[in-house]
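Got a structure for you, questions after.
All protein chains but one are shown in place.
So, chain A:
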Amino acid sequence: MRLEYFQMIDRVRSVDAEAIAAEAVVPDRSPVFEGHFPGHPLVPGVLLVETMAQASGYLLLHRFGFARMPFLSGVKEAKFRSFVVPETRLEVSARLEHDGSGYAVTKASIVADGKRICDAELTFRTLPFPAPELEAAMRARAARIGLPGQAPP
């Protein structure tokens, strides 16, 4: 994870049209921890939501064959059950709840050492890529984390 660059997912372990399993390791240092919190570094809950959203996003990119980009538009029932400290290895998973017209809904969760960290229901608007640079960046990032099917058409 590179928290300050919003690069939350390190590796995709498995993915199909319905679900994804990914890994993310919290860095030992980050400017984020300077403020959150001094002397007691914790990954902010909003970044755990972002981590679940990115896993869901890669699931949707894979499902759509990179024809559409998911943009987070709703977070429901988000629960943060445990603190997440530096160097924690996170198992991030997301499952498609519904593939609608121009939107999709997922249920996502994070587990560490068998312990539930957080979960939420996430809604995304799905749109054609608004800029070729964004599509190229998403494909490149997806390739780095091992998401299959990200090669340009």
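One rule holds for everything that comes next: a residue touches a chain if its C-beta (ideal position, glycine included) is under 8 Å from a C-beta of that chain, and two chains touch if they have at least 3 such contacts; residues count from 1.
The definition used in the following text is that contacts and distances are computed from a predicted model.
The unshown chain of the complex is recorded in UniProt as "Acyl carrier protein AcpXL", chosen from "Acyl carrier protein AcpXL", "Menaquinol:cytochrome c reductase iron-sulfur subunit", "RNA polymerase sigma-70 factor (ECF subfamily)" or "Oligopeptide transport system ATP-binding protein". Annotation: of A:Gly100, A:Pro130 or A:Pro148, A:Gly100 touches the absent chain (contact as defined above).
Think of the hidden chain as still there; on chain A it touches residues 73-74, 98-103, 105, 123, 125.
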